[in-house]
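Working notes, structure below.
Here the complex is missing one protein chain, while the rest keep their positions.
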Amino acid sequence: MSWLARLAAGAPAPVYPVIGEGAQPRVERLFASAALERAQSPRAAALLLVSGNIPEAHREALDRVHDQVPRPRLGLHWEGDDGIEERLLDAWRTLCAGATGDADRLPDEPPNPWEGEGDFGQGGEGMMGGVPYGRPMAMTGEDVRDGLELDRYTARVGPFAPMLPPGLVLEVTLQGDVIVACDVLSPPYPQPEDADDPALCAARMLRLLGLPGPADRLIRGGAAHAIGARRAIPRGLGRLENAGDARMRFADALRGRNGGAADGIFDTLIGLEWSEAALALASVTPSALRQAALEVA
Amino acid sequence: MATLLVIAFWTAASVALALALSRLQNRTSAPQAAPFLGGGTPDTHAWQRYHFRAYTMTLLFIAFEMEMMFMYPWAVVFVSEGLKAMAEMGMFLTILAVGILYGWREGVFRWE
Amino acid sequence: MIDALVILLVLFAAWTGWRVFRVDSMIRATFSLMLSFISVGAIGVLLSAPYIGVATVFMMAVEMMVMGIFMVMFMMNPAGLNPMMMVHQHKLSIVAGVLAALGLGAAVLTTTLPTDPVPGETDVVSDLGHELLGPSMLIFETAGVTLLATMIGAVVLSSRRGRYGQADEGSRPPGLDPGGPPAGRQPEGEGGHHHHHHHHGGH
């Protein structure tokens, strides 16, 4: 083992958590206290922590996230038993010692066949045509805000996106960073009642506001001392009938109160900028969001 | 001249470091290279005619910034010219503040 | 030594300027142009105009950033994923370019330029400041008014929102031929979908 590897083995294990059914509260509590690094994307991780049941329909998405962790990588399953921290640290040390780790799960095929087509083999034709490097280019369309008809980018985000609740798959169409169309393809996974704990709900908002320290403290049972957390949320964002807006729900969660139903939350997303949309979704409890998603999905 | 040589030296050193570090690379498979969307997939390339929402602001900004460039030489002679400098720059800034007020009233300092 | 550096910088500026038309990506083209301007600014520094030289770098950095944003917004195939030709009307542009270069070069070479070396100790920045507050004051204040006009013009032309409602309300795109029907997508009738309270007047 080189000195670099020995040094690296002492670092907190970089983990990307994949949260399945019923695992959200325990994963959030694990990362609030353990000496682990919760990676924001699989690119920054070496370990993939899969916790809870993943439905068959999301198997491919799981494999994709798994493959996006750079090799050498290791995937671990966790069903809530003790000693997960040691298991993760052991796995990290094994990787640092030169283990080859898990192989890719998805076949090494481009999203569209393209090689050898076009003048330079790039797969495209003309200015905008074909599938250069395996994908087509975005095309123009209507906008909901200023009427400039620029490109619309459509993608499915989730079910394991770090800024969305686990299990939620949104098919969003963006113009720039503003959502111009949005469909719920799959609702968030069912979670135990514990996931609606106001501390966990407020901590999710704090994380989106760039305050992981206060968020961890809140989960461990302390008070969140942060400057401007409530005022950073725009007034009127994600306003629902009988449930106020995101700022109010956040203030309620900090006071230890849970919000009510979230019906209609997905309709408020159209026209929001991406970070506003993420805040609006995080401002309602997982159970309420699941109900709202089941109604529109 | 020393200025240029020093900056050229730092640039060359940093670029050399960046290139040296980028040589350590694995072969990336196609699913691994796909953009990260939390398990989801995109329809198209991310590069697009990107709808930048603050475009009017950038035009205003350029005009304002151009004006700011006059202020550097002004700052150097401010103390020696005294009130004259103060009055002149006050006038200049007032004219430009009108532009900012106008932009604010038209609501350009937001995501359009 | 300074001569050699100036020549190197001139060559670099010309090369990056040429790259602007040879790369496919708008972003690469934009920042090639920025590098070209930066070397021109560096030449300014070498020619004892430190403020003008460094200010050029400063200005060009932000301006090219803005230009890049607009280039990507409005150009087809902005990242050059499909190879393309960055120039139109080749022959005309080559002729125009060569003529302009020759003309400007001739103008420089035939003019008897003043040989008035700046003493090393001169504080050129404060000279510039005194100039702005003295003989050039009118020009300086005129620049302020001009920039105000620029700001207002930019807002009027590009902002959709405004105090008196949407800027494009009731507007129609011009026809492809004089007096012809409006080009592009037609405004929808009143029965169009008003899902987002979004007016479809004239795209």
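Each chain gets a letter, A, B and C, in the order it is written, and its residues are counted from 1.
One rule holds for everything that comes next: contacts are C-beta pairs under 8 Å (C-beta built on N, C-alpha and C of every residue); 3 or more make two chains touch, one makes a residue touch a chain.
Going forward, contacts and distances are computed from a predicted model.
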Self-check item: Protein name as given in UniProt for the chain not displayed, "ABC transporter ATP-binding protein", "NADH-quinone oxidoreductase subunit H", "Multisubunit sodium/proton antiporter MrpB subunit" or "Peptide/nickel transport system permease protein"
Solution: "NADH-quinone oxidoreductase subunit H"
Self-check item: Contact list for the unshown chain, restricted to visible chains
Solution: A, B, C
Quiz item: Among A:Ala161, A:Met248 or A:Ala292, which one is in touch with the chain left out?
Solution: A:Ala161
Self-check item: Absent-chain contact - pick from C:Leu5, C:Ala61 or C:Ile152
Solution: C:Ala61
Exercise. Check each of A:Pro214, A:Gly259 or A:Pro286 against the chain that is not shown and name the one that touches it.
Key: A:Pro214
Self-check item: Hidden partner interface residues of subunit A, rising order
Solution: 4-5, 7-8, 10-12, 14, 35, 37, 40-41, 43-44, 46, 70-71, 96, 132-135, 153, 155, 161-163, 174, 176-177, 206-214, 216-217, 220, 222, 225-229, 231-234, 273-276, 278-279
Self-check item: Touching residues (missing chain, whole complex) on subunit B
Solution: 2-3, 6-7, 9-11, 13-15, 17-19, 21-22, 24-26, 28, 30, 32-38, 42, 45-47, 50, 52-54, 57-58, 61, 64-65, 68, 71-72, 75-80, 82-83, 86, 89, 93, 97, 100, 103-104, 109-111
Exercise. Write the list of subunit C residues that the hidden chain touches.
Key: 25, 27-28, 31, 34, 50-51, 54-55, 57-58, 61-62, 64-66, 68-69, 79, 81, 123-126
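Here, only the chains that are shown with their structure count from here on.
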Quiz item: Which of the two pairs, A-B or A-C, is linked by more C-beta contacts?
Solution: A-B
Quiz item: Taking each chain's centre as the mean position of its Cα atoms, how many Å separate subunit B from subunit C?
Solution: 15
Quiz item: What residues in subunit B touch two or more of the other chains?
Solution: 45, 47-52, 112
Exercise. Return the residues of subunit A touching two or more other chains; collapse runs of consecutive numbers into ranges.
Key: 132-133, 137, 146, 148, 150
Self-check item: Residues on subunit A engaged by subunit B in the complex (per definition of touch)
Solution: 41-43, 58, 61-65, 67-68, 70-71, 104, 106-111, 132-140, 143, 145-146, 148, 150-151, 153-162, 164, 169, 175-178, 273
Practice problem: Sort out for me which residues of subunit A touch subunit C in the complex. | Solution: 118-120, 122, 124-130, 132-133, 137, 142, 144, 146-150, 270-271
Exercise. Could you please specify the touching residues of subunit B with respect to subunit C in the complex?
Key: 1, 3-4, 45, 47-52, 55-56, 58-67, 69-70, 72-78, 80-81, 84-85, 88, 91-92, 95-96, 98-100, 102-103, 105-108, 112
